[in-house]
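Of the protein chains in this complex, one is absent; all others appear in place.
Chains: A, B and C, in written order; residue numbering restarts at 1 for each.
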Amino acid sequence: MSMNAQGRPTSPATLAASGDVQTTTGSRGLQQREDLIFEIGSVDKTGVDLPMPKGRKSRLGTLKRKSGAGLPGLAEPETMRHYVRLSQKNYAIDLGLFPLGSCTMKHNPRLNERMARLPGFADVHPLQPETSVQGAMDVIEELEDWLIKLTGMTSVAMSPKAGAHGELCGMLAIREALIARGEADVRTRVLVPESAHGTNPATAIQCGFKVDEIAAAPDGRVDLENFKEKLADPSDIAGIMLTNPNTCGLFERDIKEIADLIHDAGGYFYCDGANFNAIVGRVRPGDLGVDAMHINLHKTFSTPHGGGGPGSGPTVLSAALTPYAPLPQLAVDNSGGTRTLVFAEHAEQLAGAGRQPFGRLCAFHGQMGMFVRALTYMLSHGADGLKQAAEDAVLNANYLQARLKTTMSPAFDGYCMHEALFSDAFLNGNEIETLDIAKALIDEGFHPMTMYFPLVVHGAMLIEPTETESRRELDRFADALLSIAERARRADPSLKQAPMLAPMRRLDETQAARRPVLTWSPSVSPVRRAAE
Amino acid sequence: MSMNAQGRPTSPATLAASGDVQTTTGSRGLQQREDLIFEIGSVDKTGVDLPMPKGRKSRLGTLKRKSGAGLPGLAEPETMRHYVRLSQKNYAIDLGLFPLGSCTMKHNPRLNERMARLPGFADVHPLQPETSVQGAMDVIEELEDWLIKLTGMTSVAMSPKAGAHGELCGMLAIREALIARGEADVRTRVLVPESAHGTNPATAIQCGFKVDEIAAAPDGRVDLENFKEKLADPSDIAGIMLTNPNTCGLFERDIKEIADLIHDAGGYFYCDGANFNAIVGRVRPGDLGVDAMHINLHKTFSTPHGGGGPGSGPTVLSAALTPYAPLPQLAVDNSGGTRTLVFAEHAEQLAGAGRQPFGRLCAFHGQMGMFVRALTYMLSHGADGLKQAAEDAVLNANYLQARLKTTMSPAFDGYCMHEALFSDAFLNGNEIETLDIAKALIDEGFHPMTMYFPLVVHGAMLIEPTETESRRELDRFADALLSIAERARRADPSLKQAPMLAPMRRLDETQAARRPVLTWSPSVSPVRRAAE
Amino acid sequence: MRYLPLTPEDRADMLHVVGAESVDSFYEDVPKSARLKATIEGLPDHQGELAVERHMSRLAAKNRTASDGAFFVGCGAYKHHVPASVDHIIQRSEFLTTYTPYQPEIAQGTLQTLFEFQTQVAMLTDMEVANASMYDGSTACAEGALMACRVTRRKKVMLSGGLHPHYADATRTLCEAAGIEVVQLTPAIDGERALIDAVDEETACVIAQSPNVFGQLTDLSPIADAAHDKGALLVDVITEIVSLGLVAPPGEMGADIVAAEGQSIGNSLNFGGPYVGLFACRQKHVRQAPGRLCGETVDASGARGFVLTLSTREQHIRRDKATSNICTNAGLCTLAFTAHLTLLGDKGLSHLAELNHEAACDLADALGAVKGVEILTDAYFNEISYKTPKPAHEVIVALEAKGVLGGVAASRLMPDAGLDNVVIAAATECTTDEDIQTYAQALTEVLA
Partner (left out) sequence: MRYLPLTPEDRADMLHVVGAESVDSFYEDVPKSARLKATIEGLPDHQGELAVERHMSRLAAKNRTASDGAFFVGCGAYKHHVPASVDHIIQRSEFLTTYTPYQPEIAQGTLQTLFEFQTQVAMLTDMEVANASMYDGSTACAEGALMACRVTRRKKVMLSGGLHPHYADATRTLCEAAGIEVVQLTPAIDGERALIDAVDEETACVIAQSPNVFGQLTDLSPIADAAHDKGALLVDVITEIVSLGLVAPPGEMGADIVAAEGQSIGNSLNFGGPYVGLFACRQKHVRQAPGRLCGETVDASGARGFVLTLSTREQHIRRDKATSNICTNAGLCTLAFTAHLTLLGDKGLSHLAELNHEAACDLADALGAVKGVEILTDAYFNEISYKTPKPAHEVIVALEAKGVLGGVAASRLMPDAGLDNVVIAAATECTTDEDIQTYAQALTEVLA
């Protein structure tokens, strides 16, 4: 059984025969079999009606497409069915608890969706005259105000399109600040804890920095001693990237000291805000010495994950980094008496001395659709509700930790924040592993927790329930997981078979990677190969 | 095993043990277990936020409610989950072929839904000043125009809320016409074929008529001889209720002669238009001598069935019945130069002599939400598309009939219209029956066809694919049904077990009716009783 | 055409399989003279989504919506806020595009929500059982009258002077057709009380409404007693179901049948439909009830499940012996109702009702202060009636010109009732203080 980078098996054990009812269609009751559009559609079928072109004008020069792309079409009824059938092969928040640690899978209010679809937001163009989109710009201004007040920072860059993009934003601002100090070439070392999310080191490298890993202390926080050693020679220190609450679900106790030390060393403090949900309204990163922090609107502020995106990662900045914020920036134009919101698209348009934007992160000015959803969510919760939400998120996590620790092994002692982290120690090294437990949860009707992350904990199981779970759902989950954990401790071999009740059995990731089939073509198909 | 009125077993055979995986939660992979709101909610929980009432005003007299109703509330995330989980226990058109004969389960375009939700339609009140809702009244006027032109009739009554309500409309118009003729007391006999849908006789009775059944001929049409005998003494004839195409999926060949004869007998011709989808654009009921016909917008014109409604049953009327159409009626007011649409709410407001509306069928003026959807559908299809749709619907049915007749027994020879009817003759009276075949289709991922209706065919299976099925889906269905039919002919006992793969096994309808539990209460529950 | 999956090749192949020349072969039973040669005249050909959307949007834009400024129209349909999640739920393919749950193994989603709906309606009205819905409140009312006649084996029903005139008309139409005598008492603000003296030994039921069409609340207990004394039933009509969040329920006042309009919970105004008829009654009468009933049972493995039951009352089994001819009912609107009510719960519903009542009280105070206006309703929930010196319909028109939809002129519903100067106006949680001030100001100008 081959292993991947994280040491988890990727080829399933061979399958025990299951005496199931067979069907001619391949569908099983409500579970519909659905083939690929390339197998069911045809190039001369379409699901749209369009008016006939009037006459024969062509100004394509020599570039008329010679042959069709071969794209299959489906009539509207077939199209609806294709996607509705496929949708039912997915798990989703709306179906149950989605305890993916570090992902903050909370309820996505439908009011957000309705507001985002108001023509006044959905049907406006980013390059319309600003006078024609003042309401849309009001939304951005109001959201900026919320984000700045909730974080206690100086400014916020709105264009980052996701968390990782926000990391780029923050780290590029740091780089620009170092350039302004004329130290960019020397200060190239960024400290990153082992426990950090993969995007952190990847971002640092992408911004031309070197990554220097800090060890984790036995209590799951940054090892302060090790950190100080790293600062022994501060000359090449650019800064630190620290997640807080961290990826072990713990609050970095020494965060202010860390901030002070990094500043004394001449570096900046980038805080990964993915876990902001745990502390909204209880602590402001600005009061902790943070210089830059991205906020995942698609985590903390309830915009839907959509099966992988889109997200939005506004990045708040300290006074020290504000001058280097990217373009465009929202600005106020009072010329002509009336207050008009405008976008500063070029450095020259920026008010205030010493403004040196590091550049531009993307076209236009950010994920407006997510801004509308996030603002709608903030207005719904209000400052009071957001605080309550953070507290409930933490309470829910601690409740699960308390219920589960009877059988499972908490990675660290004490209370957790918004997520509870367990190691596989309770398995005493028997052949069952984290993966098997995760897959068994699927049969019980739950999405598995985050597995094998953070890397500092062996066989890590990171469980984040969020505040939108009821006590009842938490108990159902705890009961199911405890019973699985019991079986795991007894090394029940049937766990290797899990999931048995999902739309599919375990998939062969090794084969997928060894002989990649990334697009459909009539000839190549692993199924056929397997058949051979 | 007890039998119900239709002679179909309602208690399932005892269940063979199935060696299934058990789960602690009761959920099975993506199939979530979901209890009743009364079991998961609580009276002090709510999923809405409302502003605090300002002060203490009360003008309820003595009628303030003393205690709460005991209604459980759920937070919004729990509510979403409750209904999303339950929804996945349903079959739907969007999941696959839904061949319920006589129900015309066709694709429901989402454009219709979008249009029906435009605030200009969804957020207007039926009693607003007419000047403030001219656009909404335009919709009604346009739809009336479509319906009149498609049917070739004189007028249309828009208020009926479903097909059966339209039947009431038509039969009450007939009654009013007889009153006007001073013959209401003598002309009380309505002829109804045995094959008629249950609403027909029920409607006739509700309108104070007597029902006289006409026999079916061997070819599935009205037995013309028997019909003539019924007219031997025409003195008490009020009219006939005839479905065309009829419930055997056949066009009533002698329909014009039937119309002429009933008219000669001094009666009127009510046509049940539930199967209009088969002939739109090919024949106009008005050219067949019809006096009244309801149109199920929720069948022929694609408004969604919604799990049982709402529907809409506009009823077209001949010149003879038009004077007796119910209130309200759309009228044009040209006073003051401008053309304004108004509702005539009272007889006095009606233009034209001899207008004698039979009364009012319901509050306000009909199912506007359905009108918008139906008009959107008509405009999308156009006159050309509607004709093509009818032809495709008929072609699809004949294709299935041709594919299935190799094994199954068509009830009648020759081509069918929009639905193919089979009897259980091919089972040669073995212990398998129509019900078992229907339930086996569920395991194959299809909704069963209409069973045991019409009553004139033994073990009837009425299959209506509609025009929105692709050939591919028709073939999948035919293959599945043929394989089941083969097993049925071999009297495969496992068919009695079907469905095996649905969310539930066969349900005990006998117990449900013998000891009805129609509302939840902690005490009574068949499950508990079964447990006893 | 985008809704038709068959390609020309498919059609040709399939005709071949069927063994038919062309589709014309399928229509050979159609009398020659009636066969249409060409496509029907005077109707447009098919159009794309964009074109259709533009046409419909243009028509929609011609209407003034209930959200465009001050709005006080009620009389049987009310402007309430429906949570976005409710609309999302009813648009789920599995609820929207399914049929009546005749195959319970694959319809538990619909069936369980119906069972929950029935239970909620029974709780809300304080009745023993409720059905799976009627078309709307007015048809529920008519069916209530017919049911009362079946139960009592009498053929006379009595309608209060406070019953919504559309309800009265719909009931009269159906009853008279069935040979039932209908006695309509004269319209009056306190029109319910008169039933007490009017009810007699021939009466199958008295039909009272509270809050009535004028908004007036009435204690129905004495009416119930009077009716029961004469062996008649009390049918209680409610057109504003939110009132039950704050007002004593029918069951408590002795109602035998409740016929109500459920639009206010979960459903939009929709210019009159679709709405949802609520129908509740006593357990002992359930076999005389119209419409579908969902019941609890077990499946072959012993698991709890739900099915449509007691269908021997219904047309598809019982045909001419059926209690009603109803088949399709309010389906999806019941889902909207039950989902919204699940969000509300007791707590939310009573809170919502309070806001409605308060708005109406504020409205009464504001309009009552206008010179020449007299408030006629003394006990009410969220709707009031007032008298003006000028004809009500003129007042409504004048108010509209000032951007205020001020309610309904009683004369629009009751032309000959001598109530020409009465306006009926409703307020809900959507009504703002500003709306009320605008109304009072506009009315002052109109009456000046």
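Heads up, the rule we're going with is that a residue touches a chain if its C-beta (ideal position, glycine included) is under 8 Å from a C-beta of that chain, and two chains touch if they have at least 3 such contacts.
These numbers come from a predicted model, not from an experiment.
**Student:** For the chain omitted from this view, which of the shown chains does it touch?
**Tutor:** Across all of the complex, the chain we cannot see touches A, B, C.
**Student:** Based on the whole complex, identify which of A:His107, A:Arg189, A:Lys230 or A:Arg476 touches the chain you can't see.
**Tutor:** Spelled out, the listed residue whose C-beta touches the missing chain is A:His107.
**Student:** Pick from A:Leu191, A:Met408, A:Ala488 or A:Ala502: which residue touches the chain that isn't shown?
**Tutor:** Looking across A:Leu191, A:Met408, A:Ala488 or A:Ala502, the contact with the absent chain belongs to A:Ala502.
**Student:** Going by the contact rule already stated, which one of A:Val139, A:Val156 or A:Ala217 would touch the omitted chain in the full complex?
**Tutor:** A:Val139
**Student:** Which residue, A:Val21, A:Ala92, A:Ala320 or A:Ala425, contacts the hidden chain when the whole complex is considered?
**Tutor:** The one listed residue touching the chain not shown is A:Ala92.
**Student:** Quickly run down the residues of chain C that touch the omitted chain.
**Tutor:** Chain C touches the chain not shown through residues 2, 49-50, 53, 81, 83-84, 88, 91-93, 343, 429-430.
**Student:** What residues on chain B make contact with the chain left out of this view?
**Tutor:** Here the touching residues of chain B are 29-30, 42, 44-51, 74-78, 80, 84, 109-111, 113-114.
Everything below uses one rule, namely that only the chains that are shown with their structure count from here on.
**Student:** In whole angstrom, what separates the CA-based centres of chain B and chain C?
**Tutor:** 19
**Student:** What is the distance in Å between the mean C-alpha positions of chain A and chain B?
**Tutor:** The separation of the two C-alpha centroids amounts to 47 Å.
**Student:** Touching at least two other chains at once: which residues of chain B meet that condition?
**Tutor:** 76, 80, 84, 88-95, 106-107, 109, 380, 442, 468-470, 473, 499, 502-503
**Student:** Hunt down the residues of chain C that sit against at least two other chains at once, touch-wise.
**Tutor:** Only 1-5, 46-47, 49, 51, 83, 85, 87-88, 93, 106 qualify.
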